[in-house]
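Excluded from the complex is one protein chain; the other protein chains are retained at their positions.
Chain IDs A, B and C follow the sequence of writing; residue 1 opens each chain.
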Amino acid sequence: MTAITTRSDVTVQLVKASATDSDVATAARVSTIGGSHERVVDLERDEGLINFLMRDRHGSPFEHTSLTFYVEAPIFVAREHFRHRAGWSYNEESGRYKQLQPVFYVPAIERPLIQVGRPGAYEFKHGSDAHFARTAANMLTAYEEAYIAYEDMLQAGIAREVARMVLPVGIYTSYYATCNARSLMHFLGLRTKSRWATFPSFPQQEIEMVAAKMEDRFAELMPITHEAYNRNGRVAP
Amino acid sequence: MTAITTRSDVTVQLVKASATDSDVATAARVSTIGGSHERVVDLERDEGLINFLMRDRHGSPFEHTSLTFYVEAPIFVAREHFRHRAGWSYNEESGRYKQLQPVFYVPAIERPLIQVGRPGAYEFKHGSDAHFARTAANMLTAYEEAYIAYEDMLQAGIAREVARMVLPVGIYTSYYATCNARSLMHFLGLRTKSRWATFPSFPQQEIEMVAAKMEDRFAELMPITHEAYNRNGRVAP
Amino acid sequence: MTAITTRSDVTVQLVKASATDSDVATAARVSTIGGSHERVVDLERDEGLINFLMRDRHGSPFEHTSLTFYVEAPIFVAREHFRHRAGWSYNEESGRYKQLQPVFYVPAIERPLIQVGRPGAYEFKHGSDAHFARTAANMLTAYEEAYIAYEDMLQAGIAREVARMVLPVGIYTSYYATCNARSLMHFLGLRTKSRWATFPSFPQQEIEMVAAKMEDRFAELMPITHEAYNRNGRVAP
Partner (left out) sequence: MTAITTRSDVTVQLVKASATDSDVATAARVSTIGGSHERVVDLERDEGLINFLMRDRHGSPFEHTSLTFYVEAPIFVAREHFRHRAGWSYNEESGRYKQLQPVFYVPAIERPLIQVGRPGAYEFKHGSDAHFARTAANMLTAYEEAYIAYEDMLQAGIAREVARMVLPVGIYTSYYATCNARSLMHFLGLRTKSRWATFPSFPQQEIEMVAAKMEDRFAELMPITHEAYNRNGRVAP
C-alpha cells in the first residue's frame, strides 16, 4: 500500500496575469474621453480615478484584467471556491481520468479546532493538546483506510470514477482558476476576514489561506486598486 | 456509533416551476411583433416557432423560464453539477452548519464497474460478482471507518467544519438547484448519453441519473421544447 | 407620412413571477437542515432568516426566484438596462425583423433638464419654460425628420436593418426581461436613488422610472425581502 502524506498548507501560484491598475483606468476613461485608447500611464491620475470607481461602485472597468492561478488544496476547499461562478473559470484534476495521489490535509497545531456559538455567529477557539491529538489520530486513520480501500479497488480493475467514491474531502486536488480583478475582489470580500471590511465575513480558515495568497499577488500586480479596495471597506465594486 | 445507510439512487424533486412552451414563444415573438405581450396560447404556431428557434440556435427566449429542483445525491455528483455556472443557482446542505447524516452511495448491481480504454474514449463494462462484492466491501468499510472518525471528533467537541474532512465524496448531500430551460438543456447535453445527440457526451452514470430525472420533469412541463431539443441533436441553443 | 407619437413615461408589466419570501427561506434552510424541503410557510421565522441573509450577504438563496417583466421604454434606457448581465435575460423587439413604430420619448415638464457640476458629481436642475420649449421643439423636429427618412427608405425597398440606422435612441422599443430577486436588487441598487442607500447611485431619471415600477412589483411579491433590503442599505447580497 502506498504511504499517505499529510500537509497543512495550500499552494497558490500565479501562473500568468494581464492585470494592472492602468488597465482599469484606461477602460474607465473611454466613458468620458472615448475615441482614443492611448494608454497614458499616469499613476497619480489613475489613483484618483480608481478611488472614485471603487467608491461609487463602477465595477465594469475592473473586469478588463485577467489572473490565472494554480491551486493545490483539499477538496472541501475547492468545493467552496467553485461556488463562485461569475467571472471565474476552473479546470480541475479529475478523479475519473487519473488516480488521485495520497496527499491529505491535517490542521496545523495553530488551527482553532473548537467551535462555540450558534449558526451564523460561530467563534473558533484553540483546543487542548488532547483535542489536537484526537483530531490527528482520527484523520490519519480515516485517510489511510480510505486510501487502502481505493487502491484495493483500483488493483481489482474497478473504474477510477467508482473507486474514488471512498476518498475523503480532505484529500488534495489541484486546479487552475482564472478570474478578473472584480470577481477576485468579490471572492476576497467573502473569503477573508479583515478589520477594513464593511461587511464582516466568516470564511473557513482553509479557504482563507487560499484567498490570502491570491490577495498577495493581487496587491503586487494592482497596488492602487488593492489599496482603494481596502479604503472602501473591501466591498467589490 | 450511528449505523450507516446506503443508497444506490438519487432523489430529484421538482419544487416549483414557471416554465411552459408558451413562455418561450411569447418572449420570442417580441422580436417580430413587439409592442404587445398578449400570451396567445396557440400550441400549433408555437411548435413551428420553437423548432425554428432551436434549429437556428436563438437561445435567449428559452431563458424566460425557471425550474427549481431539490436533489439528494453523493458529493461527487454535486461536485460535477456545480461546475455548471451560467444560468444555474445552488444552495447546498453545509457540513459547517450541520452534522452530515451517515447515508452513502454504493453502486447498484447493474452499474458497470470496469473501465476499458484510454482518456477521452473510455468504455464501461459489467464486472463479475467478485468485482461487485469487492467494491461493496471496500466501500462499506471505508464509509464506516470515516463516519466513526467523524462522530468521534464531534463528540470530543471538534468543530463540524474540521471533523467533516474525513467524510468521503460518496456521502449524500442535498441541494436546491434553479435553472432555466436553456441552462438545463446545456446541462442535459453534457450529462446524458442519447442516440439523438449530435455531439456525444460521456457523463458519469451517477450524474446522468440526476439529469435523467430532471429531463423527465422538463419533458412534462415543456413538451414542444423538449421534442425540438431532441429533433435538433440535443444541442442547447 | 405616418404621424409620430410622443410619450413621457415607461411601461413595466409583471408578466409572471415565481418569487416569494418563502422561496428564499426554504432554499436557505437546506444549509442548516438539509434532507428535507418541506415548505413551511412561517413568515415570522422567515423574517429573521431573511434579515440575517441580507445582513451577512448570503446572496444565493435569493436566486431561487424568477420575475419576468414586459417593458416599453426608449432605446437609450434599454441600452442601460441591458448592461446588467448576471442573472438577467432579455428578448427585444428587433429593428431587423419589423418596422419600428413612430413612438418617441419627450421629457415631461417636471423632468430637470439642466446639468450642473462635473463628471461623477452632477446635479440636475429644472430649466426655464424656454429650456423646455427648446428641448421639445428640437426633439420633435429631429424625431420627425428621422422617421420621414426611415419610411422613405422602407418605401424604396431598403432593408429594415439598414433604414433603421437613422432612428434616434429616443424611439421606443419593447422587451421581456427576466431576473431573480438577487439580480433585481443589484439592478435597483444602481438604478434608483434612495435615502436608505449605503452606496449612493446616480441613475438617469428615465431608467429610474423603469426601476421604480419593478421595485413596486417586487415589494408586493416579496415584502419581507424588500424590507430587509431597505433596512440593510439597499446593497444586493
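Operating definition for what follows: a residue touches a chain if its C-beta (ideal position, glycine included) is under 8 Å from a C-beta of that chain, and two chains touch if they have at least 3 such contacts.
Small disclaimer: the values here were computed from a predicted structure and weren't measured.
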item	value
Among C:4, C:158 or C:197, the residue in touch with the chain that has been omitted	C:158
Which residue of A:68, A:141, A:204 or A:230 touches the chain not shown here	A:68
Touching residue (missing chain; options B:43, B:86 or B:137)	B:86
Chain B, residues in touch with the chain not shown (by the definition above)	32, 52, 56-57, 60, 83, 86, 119-120, 190, 198-202, 235
Missing-partner contacts on chain A, residue numbers	13, 15-18, 23, 26-28, 30-35, 37, 39, 60-61, 63-66, 68, 70, 72, 89-94, 97-98, 100-101, 173-176, 178, 180
Missing-partner contacts on chain C, residue numbers	74-76, 79, 82-83, 85-86, 88, 90, 95-97, 105, 107, 111-115, 119, 122, 124, 127, 131, 134-135, 138-139, 141-143, 145-146, 149-150, 152-153, 156-170, 204
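Here, only the chains that are shown with their structure count from here on.
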item	value
Farthest chain relative to chain B (centres taken as mean CA coordinates)	C
Geometric centre distance via CA averages, chain C-chain A, whole Å	34
Chain B and chain C, separation of their C-alpha mean positions in angstrom	33
Chain A and chain B, separation of their C-alpha mean positions in angstrom	26
Residue numbers of chain B (touch at least two other chains)	90, 97
